[in-house]
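Right, chain A next:
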Amino acid sequence: MIQPLERVSPQTVKFECDCTLYSADVVAKVLYWLMGEFRIYQQSVLPNSLSVTLEKKQGPLTDVELEVLQDRLNLDLNDYRLRKIIREETREIRAILYVKAFAPYDSDVLSGEEE
Partner candidate 1 sequence: MNCDHLFSPTSNDNTLFVTAQCNNRCIMCCQPPDRRDDIEMRYRRNLSLLENAPKELRELGINGGEPTLLGDRLFQLLEAVHELLPSTGIHLLSNGRAFSDFSYAKKLHSVASENLLLGIPLHSDYSGDHDEVTRIPGSFDETMRGLYHLGEFGIRVELRVLITRYNYRRLRKISDFLYRHLPFVDFVAFMGMEVTGWAVRHMDQLWIDPVDFREYLEDAVLTLSGWGMDCCVYNIPHCLLSESLHPYACQSISDWKTEFSADCDSCRKRKACCGLFRTSRKQSRALAPFLA
Partner candidate 2 sequence: MDAGYRLLPFLFRRLGDRELLVNEAGDFLIEPAGTVEQIATHRLEVGSELYKDLAANCFVADNPSPMFLDNYACRIGSRKAFLNDSTTLHIFVLTLRCNQNCTYCQASSRDANASSVFDMKKEELFQAIRLMFQSPAAGVTMEFQGGEPSLVPELLKAAVEYAELLNAEFEKRITYVLCTNCVALTDELLAFCREYDILISTSLDGPEFLHNSNRGKADSYANVLEGIRRARVCLGNDRVSALMTTSELSLQYPEEIVDSYLENGFSGIFIRALNPYGLAVEYANRKSYYERFLVFYQRMLDYILRLNSEGMFFVEEFTALLLRKMLSPFPTGFVDLQSPAGIVNSVIVYNYDGYVYASDESRMLGAIGDNTFRLGHVSESRAKIWAGPHVRRIARLWATEFIAGCADCAYQGYCGADPVRNYSTQGDMYGVRPMSFFCGKHKAVIDHLFSLLIHREQEVMPIFRSWLSGRRS
């Protein structure tokens, strides 16, 4: 969970993210999906915090939208945290599976010009 979103202007909110809970790549992936609707600004705040500002591109951010955004951020941050756990724990097995699946076919038959 993150702290409640703080309204900075009619279109802008900000929040602080605890980097020990949500690593930078997790936050980045969450914010990626907001790029369509928001301009995103990030700033490191020592010792272990990230300050994120979201500015809605078109029109004001209503109170309802703010609440929806708050819930969404909490959910997404946790989900990407889980994805990271799964990805890291299964990294090796995934590599083994892909090698087993495709290595028998890995001959560069069309090798012409090297880069």
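Everything below uses one rule, namely that contacts are C-beta pairs under 8 Å (C-beta built on N, C-alpha and C of every residue); 3 or more make two chains touch, one makes a residue touch a chain; residues count from 1.
Per the selection procedure, all candidates are chains of the complex that A comes from, given by their letters.
Only a predicted model underlies this, so the values are computations on that prediction, with no experimental measurement involved.
Here chain A is shown alone, and of the candidates 1 or 2 it touches 2 within this complex. Contact residues on chain A toward candidate 2 in their complex (touch as defined above): 29, 32-36, 75, 78-80, 82-83, 85-87, 89-90, 93-94, 96-98, 100-102, 105, 108-113, 115.
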